[in-house]
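Removed: one protein chain of the complex. Kept in place: all other protein chains.
Right after this comes chain A.
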Amino acid sequence: MSLLSVRDLTVKFAMRDGNVTALNQVSFDLARGERLGIVGESGAGKSITGFSLMNLLSSPGYIADGTIQFQGQDIVNLPDAKMRNIRGNRMAMIFQDPMVTLNPVLTIGQQMVETLKAHRRLSKAEAEQIAIMKLRQVYIPSPEERLMQYPHELSGGMRQRIVIAIVLLLDPELIIADEPTTALDVTIQADIMELLLELCQSAKVGLILITHDLGVVSQMTDRTLVMYAGRIIEAGSTREIINDPQHPYTQGLINALPQQTAPGQRLKQIPGSMPSLTAVPKGCPFEPRCAFATDVCRSTPPEIVRHAHVEVACHEVNRLHAPQQEGQSA
């Protein structure tokens, strides 16, 4: 049984002028201890996916269709009290900006103890012992003193470490990290990622890492989902996707990486921008920006199908890759 199984997840936002679809039939699986990256441009629906998994969409957003099975249990229709037992306990989330995720008027200790007490019957002293242990695990110096401090007394990197310690408090099976380092200094980013990877590996915790940095994904994850305009357009093992991307959009993303560009040369950006949710083309959502688009791309949305070593949603993928693959096999 897989840890997480998402089928045809569709999320809509109820707007004044009708519903918009933010997630369109998203399906994927996550095995126990597996690390999955979700990449895509801003607005692709990555965070919405993360919040849906926690069943934390706030209105006007709602899950319109599909199922999310977490350890065999459907969580889409779970009563709120039951869902609360899962959140922070078996499935925990790291938010993007540590400067605003911790409550400014509660001490670190209070925020850690309350999390433990929400899920376990513990005395305050016992809870504090666990908190101190977890703070040590994320290399926070003098953890006893930290418990008394307020968030504003700590640096951004330190705060994100504390958020990670809070996530670890109840030894979850799945961690969802939504761009955990974008708000931090570049020098600290690598440290935090390394820490996260180390913790996930040692405790065999499943990780969903949301980011737009393909470089990070390649270091951190086993598998990758590429999202575009609320859909998964390519999914597969991270290595395959980085080395041999099938979808023209993924290829564009990889070509735009600084490593792929000779020094002094301009980064190769994909021309155009992602359509807004209210104006998604009726065929392939990427078609207006795609150099290989044909009539069928303009009229019919592509199904996601197995191709080469990955799954990809593109009508023209055979034509695109045929010469290269023939060359390889010959």
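Following the convention adopted for this analysis, a residue touches a chain if its C-beta (ideal position, glycine included) is under 8 Å from a C-beta of that chain, and two chains touch if they have at least 3 such contacts; residues count from 1.
To be clear about the criterion, contacts and distances are computed from a predicted model.
Q: Name the chain not shown, per its UniProt record: "Sulfur dehydrogenase subunit SoxD", "Acetoin:2,6-dichlorophenolindophenol oxidoreductase subunit alpha", "Dipeptide transport system permease protein DppB" or "Protein-methionine-sulfoxide reductase catalytic subunit MsrP"?
A: Answer from the record: the omitted chain is "Dipeptide transport system permease protein DppB".
Q: Looking beyond the chains shown, say which of A:40, A:88 or A:230 touches the absent one.
A: A:88
Q: May I ask which residue of A:26, A:68, A:132 or A:166 touches the chain that does not appear here?
A: A:166
Q: Considering the whole complex, which of A:152, A:204 or A:282 touches the chain not shown?
A: Only one of A:152, A:204 or A:282 touches the chain omitted from view, namely A:152.
Q: On chain A, what residues meet the omitted chain?
A: 54, 56, 58, 84-89, 92-93, 95, 97, 100-106, 114-115, 118-119, 150, 152, 166
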